[in-house]
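As you look at this complex, bear in mind that one protein chain is not there, while each of the others sits in place.
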Amino acid sequence: MNTPTDLSADAVEKVAKALNGLLADAFALYLKTKNFHWHLSGRHFRDYHLMLDEQSDQIFATTDPLAERVRKIGGRTLRSIGEVAKLQTIKDNDEAYVPPVEMLRELMNDNKKMAAAMRKAHEVCDDAKDVASASLLENYIDDTERRTWFLFEASRQEGGNEA
Amino acid sequence: MNTPTDLSADAVEKVAKALNGLLADAFALYLKTKNFHWHLSGRHFRDYHLMLDEQSDQIFATTDPLAERVRKIGGRTLRSIGEVAKLQTIKDNDEAYVPPVEMLRELMNDNKKMAAAMRKAHEVCDDAKDVASASLLENYIDDTERRTWFLFEASRQEGGNEA
Amino acid sequence: MNTPTDLSADAVEKVAKALNGLLADAFALYLKTKNFHWHLSGRHFRDYHLMLDEQSDQIFATTDPLAERVRKIGGRTLRSIGEVAKLQTIKDNDEAYVPPVEMLRELMNDNKKMAAAMRKAHEVCDDAKDVASASLLENYIDDTERRTWFLFEASRQEGGNEA
Amino acid sequence: MNTPTDLSADAVEKVAKALNGLLADAFALYLKTKNFHWHLSGRHFRDYHLMLDEQSDQIFATTDPLAERVRKIGGRTLRSIGEVAKLQTIKDNDEAYVPPVEMLRELMNDNKKMAAAMRKAHEVCDDAKDVASASLLENYIDDTERRTWFLFEASRQEGGNEA
Amino acid sequence: MNTPTDLSADAVEKVAKALNGLLADAFALYLKTKNFHWHLSGRHFRDYHLMLDEQSDQIFATTDPLAERVRKIGGRTLRSIGEVAKLQTIKDNDEAYVPPVEMLRELMNDNKKMAAAMRKAHEVCDDAKDVASASLLENYIDDTERRTWFLFEASRQEGGNEA
Amino acid sequence: MNTPTDLSADAVEKVAKALNGLLADAFALYLKTKNFHWHLSGRHFRDYHLMLDEQSDQIFATTDPLAERVRKIGGRTLRSIGEVAKLQTIKDNDEAYVPPVEMLRELMNDNKKMAAAMRKAHEVCDDAKDVASASLLENYIDDTERRTWFLFEASRQEGGNEA
Amino acid sequence: MNTPTDLSADAVEKVAKALNGLLADAFALYLKTKNFHWHLSGRHFRDYHLMLDEQSDQIFATTDPLAERVRKIGGRTLRSIGEVAKLQTIKDNDEAYVPPVEMLRELMNDNKKMAAAMRKAHEVCDDAKDVASASLLENYIDDTERRTWFLFEASRQEGGNEA
Amino acid sequence: MNTPTDLSADAVEKVAKALNGLLADAFALYLKTKNFHWHLSGRHFRDYHLMLDEQSDQIFATTDPLAERVRKIGGRTLRSIGEVAKLQTIKDNDEAYVPPVEMLRELMNDNKKMAAAMRKAHEVCDDAKDVASASLLENYIDDTERRTWFLFEASRQEGGNEA
Amino acid sequence: MNTPTDLSADAVEKVAKALNGLLADAFALYLKTKNFHWHLSGRHFRDYHLMLDEQSDQIFATTDPLAERVRKIGGRTLRSIGEVAKLQTIKDNDEAYVPPVEMLRELMNDNKKMAAAMRKAHEVCDDAKDVASASLLENYIDDTERRTWFLFEASRQEGGNEA
Amino acid sequence: MNTPTDLSADAVEKVAKALNGLLADAFALYLKTKNFHWHLSGRHFRDYHLMLDEQSDQIFATTDPLAERVRKIGGRTLRSIGEVAKLQTIKDNDEAYVPPVEMLRELMNDNKKMAAAMRKAHEVCDDAKDVASASLLENYIDDTERRTWFLFEASRQEGGNEA
Amino acid sequence: MNTPTDLSADAVEKVAKALNGLLADAFALYLKTKNFHWHLSGRHFRDYHLMLDEQSDQIFATTDPLAERVRKIGGRTLRSIGEVAKLQTIKDNDEAYVPPVEMLRELMNDNKKMAAAMRKAHEVCDDAKDVASASLLENYIDDTERRTWFLFEASRQEGGNEA
Partner (left out) sequence: MNTPTDLSADAVEKVAKALNGLLADAFALYLKTKNFHWHLSGRHFRDYHLMLDEQSDQIFATTDPLAERVRKIGGRTLRSIGEVAKLQTIKDNDEAYVPPVEMLRELMNDNKKMAAAMRKAHEVCDDAKDVASASLLENYIDDTERRTWFLFEASRQEGGNEA
């Protein structure tokens, strides 16, 4: 299981832990974004339905590369729905009805937190000299900040910063 | 939430329940297949790694259409990792080490069961006069039987039916 | 004119009648959807303009296959604008001004009725053992229910089922 | 409804009227060409079936751009099958059997007339200083004359100009 | 050899037998259509040469999916030219010269019979609850009826139903 | 610098002047449209953000062809940001906050004026016998009128012509 | 041979004569450009070889559309190498060695003359009300002026207008 | 039937005979390769299943060009399954169970023989001055030797030349 | 002009002469095929119009490669329409009316002769050890024989070898 | 306007200032490069015209991503031509005639300075922990150094480092 | 030769040395991977043959970008096979027979060392402020670790870490 590497065993462990955390949240946020994509209502249905579809695609596209980074340096990666449920920090939302603007605001906060967590993981990778994982995260942070921006602007009041 | 339809309310409820069950299992089997794709080892690593990647892609591709079928007839669909965990009948496998052939055999059995469940759901749709959902399942059953076939042949002993 | 077939003459006549009815309504609903695509106004202009364009494309794409199904089994198909006008059950709307939400609601009801009519035609095909026509309709019913869903959600009040 | 423009109101009205006339005939000729595409018979079935399919596609492709030209300068455009029926100058042909050569000759004459009508509309646009609509028509006239040429040559007697 | 399945052993046997029969005829009709594609003559050479090429491609495209359906449910499929020769019901035509219209008429009758045989096989699949095989056949029946239509129209006398 | 041409020196000068004026405004309107694309806010953020991106792309795509038309007939074209600033008639808008609807209305008026200016330039080209430049402008006028239409409809009150 | 048209017989004759003249020159200039493309030498070999290839492609691409315009309105078009030789005004250059700069200058003058001839033909078409042919020429004039510009700049002395 | 050619009648006959022999074997080897593609089993199932699919595609792709070469020079080509059965030298293998390595070895020998037969046919073509047929065979020989190589290496013992 | 080569000066001269002859005929046959493509008439207009377009494209595609082969070995190639006229052996046909079947028969004979000339040129290349030119011709001979075959079959009487 | 972020307000301000400076220079250098692309002359016209087109495309492609990075972290970005003029450090060059080599040398120096400015901005981003902006700049620095290299080599004397 | 840059001369020298070392090893490992791709044998021939082809492609794709990075900052890069031989640290393997698993193990170790060398070079670039070269290496390290992972898993014993 221990793919040969010039990184130290300690470095591998720390990077693996950081990336597995991001991976669990990616699956959780993916499904939450899809949930809202499916249960949207109101005048902006098509516009937001498409936006959430693009965002969920973008989130999902991070999962295989994150998991394989862990394996390339010899770490263990996530294994099941059960393990996602245990590691995720993004909260599920099973409410029967969520108004569209609240959907956007909630996802905005989830994405903002995810960007912060990625920036932390980036430091872990840097310290571990795992520059390849760090570089991967640079792109994902940009995407995550883009999602936050779109959700912020689409959910705010004209002329103010409130929803 | 109740998209207008000429199907009866009872029909909608039964179809929604059947499809949500399949949806939860699709997510669970998707992640399990990916799990084995990531943790494979041995001489056939590349060959099986690719096979499981194709299979996980194929399973994942069923999720949005299944969920949207439910919404098109006005039902509620799955909402979160937590709900997947509650509804899934496919069992997680978090073992640290699984020999390649056992991976294939376990997935083969999961897929075989999934095909049977889909055939049951097909009858539910037929009875409910939801011919569009039924037609969708016909393709998914074919794919699932194809996965079962590949996993069966790749995991059996030369000259016999055993693993 | 009578393409050779193993279907009975009676079966051919019934299927042809059912499909020609759907065909006339497809042309009528196509032009009505385009009408609203061209005369839309208000804040959601671009979003709905695009949605109605996609929907009109989808409706139009059913016409040649439906007409050719009739010919493949030896029936006569629709011949002219005059014949469309005679057979259509979808009502023209030549109003000078229609508010956007009413446009969506009116199309939603037209599509809902079209799905019901297709489901009836599906039974006619099944009874006539014309499984190829039936299979074609399964896809069109799915598309029609998708249009109904989008129009329903985009035209309803936040928090309720009314327009 | 009156998209802002530097064209005079009178110019808009005249251009709109000319283009809506062409639009109605485009729909009528489209369906007539399809009618013959569906009910053709005889040795050249495949060849003419394909030719009429290409021609109907080409005619249909003019409809959305013509309608949107009218809207871009603030005019009202066609709204329904009923309005097509009222405005069309192309005659429906609902005959049960039309010999192939007569089909080609009839369409040839319809297309020849359509080219002449387009040339008249081009002058209306020029007079109204609507050079964008005029430019659009230049391409459609070329296409229409191409259809006339093909139908003429394919329907004439070897060595003469008669059918 | 017995891919695991929830279908009964009896169902598998019946479906396999029906599909292997269609498979043998597909190979035989493929080669016969190519034979005529190669040995055509006369004024319509290019037009019919292309038509028969498209038709042979369409027939050939059914062979691998039919054979693999049998294997996916654990049946044995066709193995050799010799087995095709034994099972085929389509008759070889090794004549040195066949007039073009007779080529079309002969293929028209072969395709008509093939559609009828497919419809019978569809019932076998339905009874066996093999909905995936049934769904596959629905598309092939449509294609076969299309070939019959084209061959019928291209080979009939203007104004009559005779060749 | 004087590319050989059969146009008179006077014609070249007039066409060059007219096209350079359009070119400066194209750069100015491009950046203004991008400005609003970047600083949009409110419920329709994604929809208008995309619309303004498409519009800025369309405007930008006119710049190289306009400049090269001038060079092909031997005129001098625009050289720098400073020259754009000097020649532009479109006004910059550096406000910190502009409500979405005002953004659309302001761009609508800019585009309306641009279409009028292009129509004037078209006459200059016609008089100069530069039919190639005139033809280019015909397409750009159509695009500009399309942008005006979209901005008008998206910014007007339901049921009226006001913003 | 006389494709039906609403243009007068006199108009057809004049347009056909003008276009056939351009057609003959297009073939002659095509081959001359290829001649230089094949027999170039010197430091800029690759650069000019590619430029002349693009230019010859562009010239060749005008031939079928020009010829078919003549046929669409019922005129006779060019028939052979012999007829090209008789009608061409572009002079052949069969010299064993032509210095690169002289090649460019000679082609520059040929193209300049061709643009002037096209502008004359454009007037003929306008007078004949053949707006479709006129529109075609507008694009070809632009291309021809582009070739002239490239050949002029590439063949002139730095700091002057001489070769 | 005798396409005009400058080849002698004797040459045509010899080339036709040689190519028809290759054609029959191509059909026989195509189906045998498919047979093994369908009935494979064991650990390398997916890898060999794909390899045999590529090989059967490659073999099949030779059939139409070979048959049309014969027709282009005026020869008669193969007509039916019956004629394939009569001319083929490749042996059918209808065994219920063939171990994977034996499948590969058997196909390896079939392909080796086919390459030798093609080399002989190449000489026949060369002698007949049919350089176009000869050139076609050069590519097919390369492909056939590639198949032989892959089958040889995949079926041999590590460290030896035995299966 | 004398590109360095290991071929003898004599070989270069002979190959250049042979290829320039083929080149002149390619241009002449190209234009003759286009001539008939433009002036066709009768029932098969579209079918033959397309066939002759494909054939003229195929002939034209040989010209640049043939000319460049000559230059690659240091020979001089064709330079002008005048030189084509001098070297061509294909006869121009400027007749006002040519019946369709005679068009096909005349082109068939031209192509048959061209194939024979190419086979001769192939021997010249072989003798000169210019295997690259020889290989190029092998493909062109195949194409030319294909054109001959199509023209032969399309122009012959049913049941005989006469036109 | 303040997109939520975990970056400090101070960090956002510094990054925004640095990126807006780069953005203004990108617009200025884009137009200067186009200016030279349009007004080039001399033997290398086509080669340098293409090179400057590629370079201007590459520069332009940085503008939207740079501006959106600023917005994603909540900063204000550039708004108008006037603001570009105020912030740009690249100098306009409105000279009537610039010799080709001087064009290249001037752009070379502009690009060299731009690379240095980007490297400074990269440090600002790093210090602000904005790793996504930093990563974006890494690619732009590579492109800018590539442009400098090409301009340097193309403008230097053979055998020396001077222009 | 000294492309202008704001990097110090010392920085350029160090980066150039580090990258040239990687470049030499890339060529050496490329050819070694191809060597094994060509001389493989045994049951997994096709699977490993494809894997090594993908890996050699990936390695080769690094060579031009690495060499051009050196040139963009004004350094000298590698010049010949002889210089590769002098600088390479990867060892050639010219053995007549290498068992498949040993091939994989040997390449695994070569790739592992290459990743370590790249990580060192990354630090050199970082210290030299050459962030563009550093960023390039981040991607190459990821690819190299991926190759190591695949080679490790494919060559290890089931249930252990040994070959």
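For reference, chains read A, B, C, D, E, F, G, H, I, J and K in written order, and residue numbers begin at 1 within each chain.
Here is the rule we use: a residue touches a chain if its C-beta (ideal position, glycine included) is under 8 Å from a C-beta of that chain, and two chains touch if they have at least 3 such contacts.
Please read these numbers as outputs of a predicted model, since none were measured by experiment.
Trainee: Pick out which of K:35, K:62 or K:135 touches the chain that's been left out of the picture.
Mentor: Residue touching the absent chain, from the options given: K:35.
Trainee: Which of K:54, K:83 or K:102 touches the chain that is not shown?
Mentor: Among K:54, K:83 or K:102, only K:83 touches the chain that is not shown.
Trainee: Of I:9, I:61 or I:131, which residue touches the hidden chain?
Mentor: I:131
Trainee: Could you pull out which residues of chain I are in touch with the chain that's been left out?
Mentor: The list for chain I reads 1-6, 68-69, 71-73, 129, 131-132, 134-136.
Trainee: Identify the residues of chain G touching the omitted chain, counting contacts across the whole complex.
Mentor: Contacting residues on chain G, toward the hidden partner: 40-47, 49, 97, 99-100.
Trainee: Need a quick check: the contact residues on chain H for the chain that isn't drawn.
Mentor: Contacting residues on chain H, toward the hidden partner: 108-109, 112, 115-116, 119, 122, 134-135, 137-139, 141-142, 145-146, 148-149, 152-153, 161.
We adopt the following convention: only the chains that are shown with their structure count from here on.
Trainee: Since chain C and chain D are copies of the same chain sequence, what is the angle of the rotation superposing the Cα atoms of one on the other, rounded to the nearest 5°?
Mentor: Here the rotation carrying chain C onto chain D measures out at 180 degrees.
Trainee: Give, as an integer number of Å, the spacing between the C-alpha centres of chain C and chain B.
Mentor: 32
Trainee: Between chain C and chain G, what is the gap in Å from one C-alpha centre to the other?
Mentor: 51
Trainee: Which chain B residues sit where two or more other chains touch them?
Mentor: Where chain B meets two or more other chains at a single residue, that happens at 1, 41, 44, 47, 68, 71, 97, 134-135, 153.
Trainee: Can you identify all of the chain pairs that touch?
Mentor: Per the contact definition above, the touching pairs are A-B, A-C, A-F, A-J, A-K, B-C, B-E, B-H, B-K, C-D, C-E, C-F, D-E, D-F, D-G, D-I, E-H, E-I, F-G, F-J, G-I, G-J, H-I, H-K, J-K.
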